[in-house]
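The complex appears here without one of its protein chains, the remainder shown in place.
Let's turn to subunit A:
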Amino acid sequence: MNVITIVLLTLGLFFFAVGVVGILRFPDFYTRMHAAGKCDTLASELVLLAVALYNLSDPSLGSVLVSIKIMMIAGFVFVASPTATHALTEAALVVGVSPWTRKSGRRS
């Protein structure tokens, strides 16, 4: 159980790191949105799953309830994070944030 937890935590931290590098290095808003939206959702799910599994290592009624709560957080993140990404992208489109093109240089 400990090995599975450590592997899932490492994968989650790796995807968080990829998302942070993405929002720091990409040239315009939409590409940053692309990096942050996907990597954050996947990394949150992996770490929440790791914590829920580790919490089940001494099975009792309380720890099972806590694990169910953690999986409810995971379900909420699975719905809410893409919704927030969609709303931000729609706002950027309506407001008129210009996408990166080859002419506009390295940074917008």
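Note that a contact is a pair of C-beta atoms (placed from the backbone, for glycine too) under 8 Å apart; a residue touches a chain by one contact, two chains touch by 3 or more; residues count from 1.
Heads up, the rule we're going with is that contacts and distances are computed from a predicted model.
Enquirer: The complex lacks one chain in this depiction; which UniProt name from "Acyl-CoA dehydrogenase family protein", "Reductase", "pH regulation protein F" or "ABC transporter substrate-binding protein" does that chain carry?
Expert: Of the names offered in "Acyl-CoA dehydrogenase family protein", "Reductase", "pH regulation protein F" or "ABC transporter substrate-binding protein", the absent chain's UniProt record gives "pH regulation protein F".
Enquirer: List the subunit A residues touching the unshown chain?
Expert: 2, 6, 9, 12-13, 16-17, 19-20, 23-24, 29, 32-33, 36, 40, 43-44, 47-48, 51, 54-55, 62-63, 65-66, 69-70, 72-73, 76-77, 80-81, 83-84, 87-88, 90-92, 94-97, 108
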